[in-house]
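Only one protein chain is missing from this complex, and each of the others stays in its spot.
Our next item is subunit A:
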């Protein structure tokens, strides 16, 4: 088999999200239909039009040793915790080289963030203004740089094949997974730790997103605020956390006897070239990404039974996504169980593609599609089979699932996975 045709599989998963501090508790929360959205009670949010967010269930600074935590931006803390879980879950006992099953020069990381170390940047600016230049932390630059999470995970596992950080706003995490698949396909690496992370719950980003009219202002009912496909949806709810997977060539996984969750078939990409922040209303770009996915990966529309949708709960975006899929898949969209998991986790921006990949992998592995909560009245423009109420069983046999992520800037990323 030539390097470009190598099969890529998922051998490890890890997450820390608004629903739980690891992937098991997150999955349990998703199946139970639990909302992770809470009021922002800190005084510094008091004057903002949006005072809700999906805060991480477990504070990452409480999980990591203090000397390490204080040198890492919160986004890197999340990434490191999720990566450690995924690495151990994949069966690796130590960093590359020490664990003889993987050589450092055959291991890479691709961990993305949409915004990078924004809380570090803003907090250190406060230090500069209030206490002076001498007091600005010497760790500020490595903490705020967007490649920090990927680099810190790379240090943790001793990755020497390449450490990368694609940035495409809310598509970043999905683009990271796609980039990792390409690293393995092209023979640059045998194993890649990949995913997305975000930690942007700070008054400045919240005020800025709110002023774009992109966020839900349902401050009175936080758990009801994120409601993809519902007629009453009024914008997304910001979330934080990370989702990371260990991707591996099938030969490499087989040679070391690793447990395989599913296959990653690859990605379909496109760009809208329409507006810097508005989704293209007809879904032209999304449809192009979906067609590219079908062409690139050979996934058959007849085998797709589950979609983890982008579905952020914005009036325009949720509908455009479904219209685009209907256009490409036609009647084959009828047998796709659509889950809008942002109804529970909120929108993790660059972390979304990471945790939704974890959710999609687990959906195939357990053959269960999580519900979309708060869907009281389906928007009649949403012509798709949205999973409501409770989780739904997926069919036996060989099945595939897709995961969509779109970002400000017009970035469209569609990933496909197949059961094993």
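One rule holds for everything that comes next: contacts are C-beta pairs under 8 Å (C-beta built on N, C-alpha and C of every residue); 3 or more make two chains touch, one makes a residue touch a chain; residues count from 1.
Keep this in mind: contacts and distances are computed from a predicted model.
Per UniProt, the protein behind the absent chain is "Acyl carrier protein"; the candidates were "1,2-phenylacetyl-CoA epoxidase subunit A", "Acyl carrier protein", "Fluoride-specific ion channel FluC" or "ABC transporter permease".
Across the entire complex, the residue among A:38, A:95 or A:139 in touch with the chain not shown is A:139. Considering the whole complex, the residue from A:65, A:257 or A:397 that touches the absent chain is A:65. Although one chain is hidden here, its contacts on subunit A can still be listed: residues 65-68, 70-71, 134-135, 137-139, 142.
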